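Quick one: structure below, then a few questions.
Here the complex is missing a single protein chain, while all its other protein chains stay put.
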Amino acid sequence: ERGRERRKHESVSLCPLNTGAATEQDMLCIFGTGDLGRSLGQRLLQTGYRVVYGSRRPQSCGLLPPGTQVHHEAAAQSARLVFICIHRENYDFLETLATQLKGKVLVDVSNNLKKNLYPEANAEYLQRLIPGAQVVKGFNTLSAWALQNGPSDANRQVYLCGNSAEAKQAVADVATKLGFTVLDRGSLSAARELEDFPLQLFPEWRLPMQLTIGLTAFFFIYVVIRDVIYAYVKDNKDISFRIMVSLANKVFPTVSLVMLSLCYLPGVIAAFLQLYRGTKYKRFPDWLDRWMLCRKQLGLVALALASLHVLYTLIIPIRYYVRYRLAANTISQIRENKTSPFDTTMAWRTDSYYSMGALGFGLYLLLGITSLPSVSNMLSWREFSFIQSKLGYLTLFVCTFHTYLYGWDMFLRPSYYKWYTLPNYMLSLVVPSAVLVLKLLLLLPCVDRTLTRIRQGWERSDPEHESKKSLLTSGYHTTDTNAL
Amino acid sequence: ERGRERRKHESVSLCPLNTGAATEQDMLCIFGTGDLGRSLGQRLLQTGYRVVYGSRRPQSCGLLPPGTQVHHEAAAQSARLVFICIHRENYDFLETLATQLKGKVLVDVSNNLKKNLYPEANAEYLQRLIPGAQVVKGFNTLSAWALQNGPSDANRQVYLCGNSAEAKQAVADVATKLGFTVLDRGSLSAARELEDFPLQLFPEWRLPMQLTIGLTAFFFIYVVIRDVIYAYVKDNKDISFRIMVSLANKVFPTVSLVMLSLCYLPGVIAAFLQLYRGTKYKRFPDWLDRWMLCRKQLGLVALALASLHVLYTLIIPIRYYVRYRLAANTISQIRENKTSPFDTTMAWRTDSYYSMGALGFGLYLLLGITSLPSVSNMLSWREFSFIQSKLGYLTLFVCTFHTYLYGWDMFLRPSYYKWYTLPNYMLSLVVPSAVLVLKLLLLLPCVDRTLTRIRQGWERSDPEHESKKSLLTSGYHTTDTNAL
Partner (left out) sequence: ERGRERRKHESVSLCPLNTGAATEQDMLCIFGTGDLGRSLGQRLLQTGYRVVYGSRRPQSCGLLPPGTQVHHEAAAQSARLVFICIHRENYDFLETLATQLKGKVLVDVSNNLKKNLYPEANAEYLQRLIPGAQVVKGFNTLSAWALQNGPSDANRQVYLCGNSAEAKQAVADVATKLGFTVLDRGSLSAARELEDFPLQLFPEWRLPMQLTIGLTAFFFIYVVIRDVIYAYVKDNKDISFRIMVSLANKVFPTVSLVMLSLCYLPGVIAAFLQLYRGTKYKRFPDWLDRWMLCRKQLGLVALALASLHVLYTLIIPIRYYVRYRLAANTISQIRENKTSPFDTTMAWRTDSYYSMGALGFGLYLLLGITSLPSVSNMLSWREFSFIQSKLGYLTLFVCTFHTYLYGWDMFLRPSYYKWYTLPNYMLSLVVPSAVLVLKLLLLLPCVDRTLTRIRQGWERSDPEHESKKSLLTSGYHTTDTNAL
């Protein structure tokens, strides 16, 4: 405690500059010298703390600064805060240190390898082992890497939970000094939730991925039946080689367009729901809420599929099959001594089709880039909403138009309705067309005016509450911004 | 006030660990239960504050934690800080609470839907309504989303302004606890500026976008006249279908190259200005300053156009028009029984041309990626300057060379000067060639030496001030780094 004594003395002469210095020179104790323990210790040392490692054989590990390892008992006594960076499997030995750990703040940093491996959270188990200590769960959502290199964008937040407010405050002070932002998650009963955090594997991507796989499988089987099997049954021709590129390049754009429109559908539904209810103060149904929360993921999957569509399209002219057919076409023209005349309409149509595709993909990419965290963070609320809403609908329109140009007069020709089924491009147009028509309805001046009023807090036909709602509103309404 | 009492008591025994704990348990009040009010409250609760919502009918809103809503009067009295998350239109009711709000710090979080909707800023209006309170404008530049999920890259800064330094400090303490960085913008007269922030729509993109639209329109009309109208007038041929892809693919690279060179022109002009003036201690003219500030935007627009140029080029071989012409060419060779010999120079030239294009685009992309905020933030000053300056000029050189290879000996053939006009590729070469020549001049050892001395603070022909300037310099000079 000499250090603290000295600092207190200094603070007499250096008062205004010395705030927090007493805490900074505090001794902290770490149990466990694995990657995490070492990274944490290194960072604490760099930030100006003194650190001591608890160890059974203080001399045995060469990866630590010399002189920082002492026996567990001594280590526990030298500090008020002890970071427990040990596997839960080895907690039992801590029971023997119960006397030394009494009254200490124990920070449980542990994680498990799987969910639900144990009936109770590691931190709760620790508290049960050493009832005299104040256990705080925290720091476990950070990787050893984040600890060593300091906080970065999403590795900035440290979640804490524990039953003692003072203990949490003490740990929060250390986290703040290390540059992290602290979020208090309440009592120790939240420990389980914190321990499940690092084990999550893209929970917000599950629904969009399932949808993607489902739609892709459906459309793939659909085009295989309509193209490959139909050709085999009707003409006894084997064109199964077309699966690899031609059919894939039918499935990708179809699913991509459907998913892009599914990004914008929930926003439109929400708007009509608000119009119907005449208020924005009722919760949306759960399915709509969940749908709206995964719009960004839907959009990104749609972008990935659109990129594959572009790649597969650009590959076309180097394919053996395409080159063969072009040559065969030329040869047959010569042998039959016919010359097919140049078709200006055809040139206009196909060029427009490709041009719309290229522009649509460019806009698509723009939406994708602005949804990168570091870019979207730089946008003001209005800018983000402009890009995701206005530019988003423009993208949807251009891509839908691109698909209509692709179809052109195909819908007039009976030969395209093989086995009385619709070509897949028609199926892909249903949802986007509906979304665009509904959005157009919402843009009608009278509808738009009502919707804006509702979103500012106005409620229909509720005269006695007229004064209330005006107090419940703010300039922000998130339902309108369609996130990609 | 029981909470604070308790904490004070604890702090006797827990002194060094308990800094700031008293503030943390403070009660905060929020008026308004819209998206923003709820998000703010949720975040405050998570960070350890106690929160109370003011409401006219405390039971009517089911979106808030139970027990947090009380009547406005009670809410106002229970806290020293009141967040006003209400639309300005409903401020008037606050006048009735003037007694309870006296001496309180009111944080005006409101925004308007449009600029200049009201003659005075919302916060100034609030101060006029309740003269006894200390109004602080702030938090309004954050979205409800940023409040709920914590600070992220550019949503990290909270701007505050107000007439009372203590009130601002109290609000700053809360913002800091929430993980934000506080920037003091002075007295309440800055409120208007803060309220205009979230309404900005890409202000720094306005000039580059206007330039892009202007240049694109000019070159588009230029090539339509030279190609489509010329063919119609001279040969009575309708080749208007070429507008969609062929002509677009002439305009995109032309504008892209001009804009890329406009990125680097201001840096060169600035250098020559410094050489001419013999000092770096004079302000640049305003137009040059503004030009330099939008170099990044110019570069990104140029990159977008270059990407479209690449897409439109790769589309070429799948176009109907191109396939038709290639087949027609083969057919005519056979019918006329001629074989055009293989031209090695032609192969070298076109392959070099495509190769330079691909490399130039690769470098271009690299510049674009390093200008992403999260990437450029990881670079040291020297690394950023290396990429944006050295690699930038290399990109400009490769792209200019690509264009020269495209032209090849075209400038020798009179048929290309239709109606005595220059082909558009020649027009696009003027600025980049000039920039490259000027940059070469600046790299001459004698010029480079003088410029480096000037940028280190040396001033020409000013012998009596010789000693002064040496004190005015630092190792940083920002004019040399050409930002993409």
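Every chain is named by a letter (A and B) in the order it is written, and numbering of its residues begins at 1.
The rule is short, and it goes like this: a residue touches a chain if its C-beta (ideal position, glycine included) is under 8 Å from a C-beta of that chain, and two chains touch if they have at least 3 such contacts.
What you see is a predicted model; the values in this text were computed from it and never measured.
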item: Residue among A:Val51, A:Cys85, A:Leu215 or A:Leu363 touching the omitted chain; value: A:Cys85
item: Touch with the omitted chain, as defined above, among A:Asp35, A:Glu73, A:Glu193 or A:Asp343; value: A:Asp35
item: Of A:Leu28, A:Val109 or A:Val251, the one touching the omitted chain in the full complex; value: A:Val109
item: Hidden partner interface residues of chain A, rising order; value: 10, 14, 16-21, 24-25, 31-37, 46-48, 55-57, 60-63, 85-87, 89-90, 93, 109-113, 141, 143-145, 150-155, 178-179, 197-202, 238, 240-242, 244-245, 248, 304, 307-308, 311-312, 314-315, 317-321, 323-324, 327-328, 330-331, 334-335, 372-374, 377
item: Chain B residues touching the omitted chain (full complex); value: 4, 20, 22-23, 26, 80, 153-154, 156-157, 165-166, 169-170, 173, 181-185, 281, 283, 310, 313-314, 316-317, 326, 329-330, 333-334, 339-340, 342-344, 346-348, 350-352, 354-355, 358-359, 361-362, 365-366, 372-375, 377-384, 386, 456-457, 465, 467-468, 470-478
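Methods note: only the chains that are shown with their structure count from here on.
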item: Degree value of the rotation bringing chain A onto chain B, based on Cα positions, nearest 5; value: 120
item: Whole-Å separation of chain centres (CA-atom averages), chain A against chain B; value: 24
